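Here is the structure we will look at, set down as C-alpha cells.
Just one protein chain is left out here, and the rest sit where they should.
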Amino acid sequence: MKKFNVGILGATGAVGQNFIRLLDGHPWFNVNFLAASPRSAGQSYEKAVAGRWVMETEIPQNIRELQVTTAENIQSAKDNCELLFSAVNLDKSTVRELENRYAENGIPVVSANSAHRWTEDVPMIIPEVNPQHLEIIKIQRATRGWTKGFISVKPNCSLQSYMTPAFALIQAGYPIESLVITTMQAISGAGYPGVSSMDMIDNIVPLIKGEDEKTEKEPEKILGSIQGNKIVSDHSIKISAQCNRVPVIDGHTASVSVKFRGTKPTIDEIIHIWETFSAEPQALDLPFAPKHPIIYRYEADRPQPRRDRNADKAMAVSTGRLRECPVMDYRFVALSHNTVRGAAGGAILGAELLAKKGYLK
Amino acid sequence: MKKFNVGILGATGAVGQNFIRLLDGHPWFNVNFLAASPRSAGQSYEKAVAGRWVMETEIPQNIRELQVTTAENIQSAKDNCELLFSAVNLDKSTVRELENRYAENGIPVVSANSAHRWTEDVPMIIPEVNPQHLEIIKIQRATRGWTKGFISVKPNCSLQSYMTPAFALIQAGYPIESLVITTMQAISGAGYPGVSSMDMIDNIVPLIKGEDEKTEKEPEKILGSIQGNKIVSDHSIKISAQCNRVPVIDGHTASVSVKFRGTKPTIDEIIHIWETFSAEPQALDLPFAPKHPIIYRYEADRPQPRRDRNADKAMAVSTGRLRECPVMDYRFVALSHNTVRGAAGGAILGAELLAKKGYLK
Amino acid sequence: MKKFNVGILGATGAVGQNFIRLLDGHPWFNVNFLAASPRSAGQSYEKAVAGRWVMETEIPQNIRELQVTTAENIQSAKDNCELLFSAVNLDKSTVRELENRYAENGIPVVSANSAHRWTEDVPMIIPEVNPQHLEIIKIQRATRGWTKGFISVKPNCSLQSYMTPAFALIQAGYPIESLVITTMQAISGAGYPGVSSMDMIDNIVPLIKGEDEKTEKEPEKILGSIQGNKIVSDHSIKISAQCNRVPVIDGHTASVSVKFRGTKPTIDEIIHIWETFSAEPQALDLPFAPKHPIIYRYEADRPQPRRDRNADKAMAVSTGRLRECPVMDYRFVALSHNTVRGAAGGAILGAELLAKKGYLK
Partner (left out) sequence: MKKFNVGILGATGAVGQNFIRLLDGHPWFNVNFLAASPRSAGQSYEKAVAGRWVMETEIPQNIRELQVTTAENIQSAKDNCELLFSAVNLDKSTVRELENRYAENGIPVVSANSAHRWTEDVPMIIPEVNPQHLEIIKIQRATRGWTKGFISVKPNCSLQSYMTPAFALIQAGYPIESLVITTMQAISGAGYPGVSSMDMIDNIVPLIKGEDEKTEKEPEKILGSIQGNKIVSDHSIKISAQCNRVPVIDGHTASVSVKFRGTKPTIDEIIHIWETFSAEPQALDLPFAPKHPIIYRYEADRPQPRRDRNADKAMAVSTGRLRECPVMDYRFVALSHNTVRGAAGGAILGAELLAKKGYLK
C-alpha cells in the first residue's frame, strides 16, 4: 500500500491528540499537516499544546516540531496532505462549511465531528457494519462537482458498544424489534477539562446532553440504505437509550435488553454469531481492524472498562452476561473504547477502508 | 409514645453500625443491648469495634461503654430489650434459626438480613408500600405459638429506588405490565472492606452477585396479598434488572423504563402522583418518615447520588428525567440511599410503624 | 445576642453557596442581602443559581425567593444588612476596591477572598489563634475615616490543618523553628467546575497554583503583632509547603514535620496540649466554635478526610500519627474541612467573634 500524507484539523484538542497518538507509526498514513485555532497557528505542535497535551504517552518525536497552521490555510493542506482527519470542535455550521471547503479543494475528509452526520449524502460509517455506504461518495462527488475530495463521518461513541453486536445478529438473520439501553460512559468523551471532578467523585450524572438522542437516531442511518442520491434511514428498530456519566477514564459500558422481531436465536447461537463475526475490515486485513470485532467474555463480572477496553488495540467490542430477559428476549453487557474504537481509531479504520478500496486518489 | 429498649444483633458490622448511628437520639427507641460474634463479646462496644467503626460520625457517647454480648445470650436480650434489630451477617439458615429463637423468646425481630425474606408468613415491608402485610404477624404468632415475639423483614436495597415510585402509580390506578431496570449501585451495600478499590477506580463492575434476582423477585412478594396463612406473590409485573457496581459511597441509582398494562398516565399526571404520594408512615407522622416519600427533581441532570441521597433524612426517594420511552411507555431515573432508606433506616421506619400500630407489647 | 441582618457578596458561587448553607438557621445572623454578577441580578436566588447549586443540601426555604442584586448596589446593602460576607471571585484589585467601598459605606466586611490578606491594617484571623489582631480594626477605621465599616479576612484553607496545632504548641512555650509540610488537598477548594475529572480519576496533581506560597507566607502574618498602624509578620518559623491535589471532595490533609527552637515537648505533652487547647471562641461559647478545636485521633490510620472532616460541625482540626521524626523533631498528620473551617465556616466564626466583642455596631 502506498503511503499517504494526512492532516489533522483541530490537532490540538483531545480528539486531535488521539489522532496523533494513534497514527504514530501507522503503516499507511503519515501525519504531515496540523491545523488548529489562530492562537496555536505559527507555533510548533509541541509549543501549541504545551500544558494541554493530555495523552498518557509523549508527543511523537516527528510531530513535535511540525508547524501548526490555521484551519483556513487550505493551500497548505493541499500542498501537504492527501487526506484530512477532522477533529475540529466548533459550532456545527462552521464545521460543515470548513469540511466542505477542504473537500471541494480536493482533500478527502474523514471526520470525527458530528456536524455532517445528518447530511443526506455523507456516509456515517462503522467499517464492520455499513461499509457499503461508502458507495454514496460517488454520488456525493457528482452532486457537488467534487473530483478528488469527499466527506465521510463516523457515528457517536455512545452506540459503538452495542451496535456491532446488534448488527451481527441482524445480519445472521435475526431482525431486531427493539433495544432498551442504559449506558455508563467514560469522562474522556467530554474532552479536557470536560467533566468537573466535583461531579465524578462519589457520584454519577444521569445526563449527557444530546447523547440519548444520538444513541437512538444514528443507528437508523447506519442501518439505512442508499436510495437515489441519499442514505435513507431504517426505522424498523425502536431504541431507548438512557446515557449516564460515570467515573471511568475510557470505555463506555452499556446494559442492553433486546427483543427480536421473529424467531429468536438461542444463547449459544448468539455467542457463536458474535465470536465468528467478521467483516470487510477483517477480510481486507486493515491495520486497525481487530482480529475479532466482537469478543464474548464468559466471566460473570465482565466486560469491565478498565480491564477490557484495550482488547485488540482497543478496537474490539467486548460483550458478556448474555442472559434471557424477563421483559424482552435477551440482555447483555457491551463495552467499547470510546476514544479509540468510538472516535479517532474508528475514523482511522474508516480511512484505511477508503484507502484500500481506492477512494483516496 | 412510650420509649422502647431495643437491641442490635450483629452490632459491630457495617449495617449494625448504621443502626447505632441512626438510632442515636431516636425519640422512641433506646439502644440497650448489643450482640455480636464471640470475639467481640465481653468487651465494651468501643473496644469491640476499634479499627472497624466505618461511620462518618463518632460512636454515640452512650453506646461506647455498652457491653457487647454473644448472639446466643438470649436471656440478656430478654432482660434488656423489647425489640431486636437484626443486622447479623451469617449463613442464611443460621440467621433464620437465630431470629426464630429471639422471636420465640418473646422478642420482636425487625431484620435487615435477607434470610427470612421468603419465609411465607414473614412480612417483607416497605412502610409506604405494603403496611397491610403486617397483619400476617397475628397469623405468624398463632402458627408458631409465639405470643409477644414475631419476625418482620425489609426488602433488598436495590429495589427501593424504583419500588415506591412504581407502587404510587399502581395505587393511582395505573397497573404496570413491565419494568426494565439498570441499577448503578453504591459500594457501601457490600459492607466493609467489601468491594476492592482495584475494581472501583477507573472502573465499574457489571455484576453484583444475586442482586439481579432479588431486584426482580422481591417486588412480587411486596405487591402480593395475604391469603390464608401466607403472603402470596403477585406475578403480574415482569421485571428485568441489570445491577452494576459503581464508584459511589452511598446511593443506588436506577435507569427505569416502564410499560403500563392499560391506559397510561400523562407525564404531568405521573409527576403529580409522585409529588402528592403519601402513605401510612406520613399519616402517622413517624419519626423516620420523610415528609414526601417521592421527590421529583426538575433539573435535567438529577437525581445524582452525592447530591440527592440525603434528601429528607436520606429517607426520601428522588426521581427525575421522566420522559417518553421509544420502546416502553416512559422512562425515568430513581435514586435512594441504600444504607439508610434501603437498610437500617427502612428497618427503623418499619419498627416505628409496628410500634405505632401496637405490635410491640 | 441581638440578631444581625447579613449579606453575601458573590452569593451564587461555590463559596457563596457555602455561606448560605452554613448560615441557615444561624442564631445570630440572618441572610438578607445577596449580591452577584449582573447576569444574576434581578432574579430570585433560586433562579440565579438554577443548574449551579452544588451543595448537598437544598437551598434554604427563606433564601429561594430572595432577590439577587449587583455588587455595585451598595445602597441596597446599606438598607438590608449590617455585615457583609465577601465570597466574591474577581481579580484582586477589583475585590479590594469593592470591599473598601462597602466598608466606607458603613458595612463591616468579613471576607473569604484573598485580596486584602496582605493589606497591612487588615487582620487575617483564625479565631482560635490571633483574635487579638482584631484590635487593629480601630486603627483601620481611624486611618481611613470609617466609622462603622471595616474589613477583616480569613487565611487560606491550606494552612488551617496544621496552623492551630502548631500555634497551640508555641503558646504552650515550645517555639517552633521550622515546618516541612506536604498537603493533600480536596477538589472543592477549586470551586465548581474547578478541577477536571480527567486530572482526578486514577491520578493526583502535584501543583495548586500559588498555594505553596500562601501556605508558607500567611502564617507569618497570623503569628505577627500589631506595631503602630500595621500588623508586622513574624519570620521566626521557616515553612516549606508542597501542595498536592487529590481526589477527595472535602478535607485538606497535611503530613507535617516540625522542629522546635529550644526544648522540645514529649509526645504525651504535645497530645495533652492539643487536647486541652481552648481559646477565645470556646470561652465565649460562639455558635460555630468547636468544643475542642484540636482533636487527637489515636487510631494508627487516622485522620482521614471522609471520616474526620466533619468533626464538631466540621470546625475542629483533627490530628494523628504523632511520632518522632528521624530528621526533624516530630511529625504528624493534620486535617481540616477546607470549605467549612477553612473558608465559610471560619469566616462565620470570625464574624461571631466580632459580634460578641462589639465590633458590629
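Miscellaneous remarks
To keep things simple, chains are lettered A, B and C as they appear, and every chain counts its residues starting from 1.
Simple rule for what comes next: a residue touches a chain if its C-beta (ideal position, glycine included) is under 8 Å from a C-beta of that chain, and two chains touch if they have at least 3 such contacts.
Please read all numbers here as calculations on a predicted model, not as lab measurements.
From the options C:41, C:90, C:246 or C:284, the residue with contact to the chain not on display is C:246.
Remark: the omitted chain is touched by one listed residue; of C:51, C:145 or C:206 this is C:206. For the options C:11, C:184, C:294 or C:317, the residue in contact with the chain missing from this view is C:184. Touch with the hidden chain on the side of subunit C covers residues 178-180, 182, 184, 199, 201-207, 209, 216, 238-240, 242, 244, 246-249, 253, 255, 257, 300-307, 320-321, 325-328, 331, 333. Residue positions on subunit B in contact with the hidden chain: 54, 187-188, 192-202, 247-249, in rising order. The chain not shown here touches subunit A at positions 50-51, 54, 56-58, 201-202, 249, 299, 301, 306-307, 310-311.
As a convention for this text, only the chains that are shown with their structure count from here on.
Per-chain CA centroids place subunit B at a distance of 40 Å from subunit C.
Centre to centre, using the average C-alpha position, subunit A and subunit C are separated by 48 Å.
If each chain is reduced to the centroid of its CA atoms, subunit A and subunit B end up 43 Å from each other. Multi-chain contact residues of subunit B (touching two or more other chains) are listed as 201-202, 249, 301, 306-307.
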